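Just one protein chain is left out here, and the rest sit where they should.
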Amino acid sequence: MSSTTSNPNVNYLNEFKGIGSWLTSLDHKRIGLMYMIAVFIFFLVGGIFALLLRMELFAPGGQLFTPDQYNQVMTYHGAIMVFMVIIPGIPAVLGNFFLPIHIGAKDVAFPRLNLLSWYVFMFGAALAVSTMFTNKIDTGWTFYTPYSIRTNTAVVQMVVAAFILGFSSILTGLNFIVTVHKLRAPGMSMYRIPLFVWAVYSTAILQVLATPVLAITLLLLVAERTLGVGIFDPKLGGDPVLFQHFFWFYSHPAVYIMILPAMGIISELISAFSRKTIFGYTAIAYSSLGIAGVSFFVWGHHMFVSGQSEIAGVIFSFLTMLVGVPTAIKMFNWLATMYRGSISFDSPMLYALGFMFLFAIGGVTGIMLAVIGVDVHFHDTYFVVAHFHYVMVGGTLMAIMGGMYYWFPKMFGKMCNEAQARITFVLIFVGFNVTFFPQFILGAMGMPRRYFDYIEPYHSLNRISTMGSWLIAAGFFLALYTFIRALTSGPKAPMNPWGAKTLEWQTSSPPPFHNFDVEPVVTAGPYEYK
Amino acid sequence: MSTSNTHVVAPGEPDVAHHFRDAHHQYDSNKEGIWLFMVTEILMFGGLFVGYAIFHAIYPEMFAEGARQLDWKMGAFNTIVLITSSLTMALGIYYCQIRNR
Partner (left out) sequence: MFMLWMKFAGASSFMPTSATDIADRVDNLYAFLLISSFIGCVILIGGMVYFVYKYKRKTDTDKTPYITHNALLEFLWSFIPLVIFLAVFAWGWLVYHDMRQMPKDALEVHIFGKQWAWEMQYKSGVKTSNLLKVPINKDVKLIMTSNDVLHSFYVPSFRIKQDVIPGTYTALWFNANKMGDFHIFCTEYCGTQHAGMLGTLQVVSQEDYDKWLEEESLVSTLPLAQRGEKIFQVKACASCHSVKDNSIKVGPPLFQRFGAQEQLVDGSSHPIDENYVRESVLAPNAKIVKGFQPNVMPSFQGQLSEVELSALVEYIKTLK
């Protein structure tokens, strides 16, 4: 039993050896890394599907695929990226690793449950991927009825997989809530936890409250397909629009499950690389909770043209406007944090600045889509596709990359090559805008989404968009190279390479198995740059 | 094994995992966890029961028709099994608790 050692060469990575010690590990840091590997592989798969989609849309008419194949690739891209990359991306990887350390705990509240949720996740993911080798699926990631009831493809397997993935998400959320409530170090009041923890905590509440609704919706869909219960199919007396209500009641909060933790990372990065205390700590913390709360009442903005009543549409439009306010508050608070700071251009900060740029565009186009009279034109066109990629990729993925470069020294004890990290940023940032900005214009011109083929006027913009996707791909492959190089031959990381103030930087890099050799006693807030 | 690399057994507190301060702390956390789990279960099955109630209200005669197809003996047997299993479970926990005191 060497766990309480203070030998600086022993850490969570090398204290126990062998693949078995990983697969049975209850350590939150190791489980976080296991999630990271899985999420990374799924990101690669989903990304390849994205490149294939863009290749197909390079020119009108069939390029690579038949329409059916295109629809399958489109479905897998969406389902993998949503359920297996963006949703677990921050909470299960970076959250698992840093949430306990941020609050000065030795582990999450239920380590066994944590490991179980990884296995549940892997099982669900394997089931989802296995459909690629059987009947495939072509419903789009939204599984809209009655198409999903009538298509011949592997809807049941995929839906059960999404159900299982959702269960894993619930368990992770539950674990984090209890951890934040019960395991904070002495002196770590709720107003001294880092904003990343506030964000992951708000996310966890969403995961626990919203995911069961998805679960039951998907079960009803399975019941309808296998037993012929007429809930959603009008042929059996069901209501196909009811499915959309159920689905978006989960999936809209899920959008915030994807973006809230990203905002948490940005709060950390902006403060750390401006060497300045965060502006409006409570405002940012409460805006996370506010977004989480309001997000349960805006699902109908996905359904402005679904045939819901005028008054319902108007109410959802109004409530959606309210989500804009806490989001704007966060943006302005980050800006104010930079005011009179000491701003460095280390690669994580570049990603944070990139996030603010892209998220500003994603945010204002979100407001445009919330204006109900305008949304009727934009609904289900490429404008929507561009908007949510600006938020999910330009927002969440940028934050994940920023967080990876920021915490990589802590997680692995090695520094990344800074020049490569910056080139990666330029490639991804430029490529992203080249890919997705033309899609706003395509949407304004009226090009519908999920189209295998398009009319000639949309040709040139689609070609530009496809070329941009190659730049993004180049960026991510360079990032992969940087990470592998850093792991194998990167210089050793000091304890606190960025000069940040949160607790994870006050333990060794990588941290020891118990996170801290001595339980920390907290006497000040997380951003005391004085 | 997993237990060896995660459980630091503090002297005098045999069943407390390493990241809790004491048994009371652990019990508190476990309690909150199970309540949260109950919330998710209620949310999940609540939807089903509400759906059942609504459809029952809209199509009462259809439900009555459906009920006529069911066998009351099987139903009664099923109910008895369910109640008995709940009872034995609750009794088991109760005796665990008083024996511990």
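Should a chain be cited, it is by its letter among A and B, assigned in written order, with residues numbered from 1 in that chain.
In this text, contacts are C-beta pairs under 8 Å (C-beta built on N, C-alpha and C of every residue); 3 or more make two chains touch, one makes a residue touch a chain.
Owing to the predicted nature of the structure, the values given are computational and were not obtained by experimental measurement.
A.B. asks: Specify the shown partners of the omitted chain in the complete complex.
C.D. replies: Result for the missing chain's touching partners among shown chains: A.
A.B. asks: For the chain left out of this view, which of A:Phe97, A:Tyr454, A:Phe483 or A:Phe516 touches it?
C.D. replies: Considering the complete complex, A:Tyr454 is the one touching the chain left out.
A.B. asks: In the whole complex, not just what's shown, which of A:Asn11, A:Asn96 or A:Ser317 touches the removed chain?
C.D. replies: With A:Asn11, A:Asn96 or A:Ser317 as choices, the missing chain is touched by A:Ser317.
A.B. asks: Thinking of the whole complex, not just what is shown, which of A:Asp27, A:Asp138 or A:Glu268 touches the missing chain?
C.D. replies: Counting the whole complex, the residue in contact with the absent chain is A:Asp138.
A.B. asks: Spell out, residue by residue, where the missing chain touches subunit A.
C.D. replies: Interface residues of subunit A facing the absent chain: 67-68, 71, 138-140, 144, 146-147, 150-152, 234-235, 239-241, 274-277, 279-283, 305-307, 310, 313-314, 317-318, 321-322, 324-325, 328-329, 331-333, 335-336, 338-345, 353, 356-357, 360-361, 364-365, 367-368, 370-377, 379-381, 441, 444-446, 448-455, 499, 529-530.
To be clear about the criterion, only the chains that are shown with their structure count from here on.
A.B. asks: Averaging only over C-alpha atoms, locate the centres of subunit A and subunit B and give their separation in whole Å.
C.D. replies: Computed from C-alpha means, the inter-chain centre distance equals 31 Å.
A.B. asks: Which part of subunit A faces subunit B closely enough to touch in the complex?
C.D. replies: Listed in rising order, the residues are 1, 3-4, 15-16, 21, 24-27, 100, 105-111, 113, 115, 170, 174-175, 177-178, 181-183, 208-209, 211-213, 215-216, 231, 513-514.
A.B. asks: In their shared complex, at which residues does subunit B touch subunit A?
C.D. replies: Against subunit A, the touching part of subunit B is residues 1-2, 4-6, 8, 17-20, 25, 28-30, 32-33, 36-37, 39-41, 43-45, 47-48, 51.
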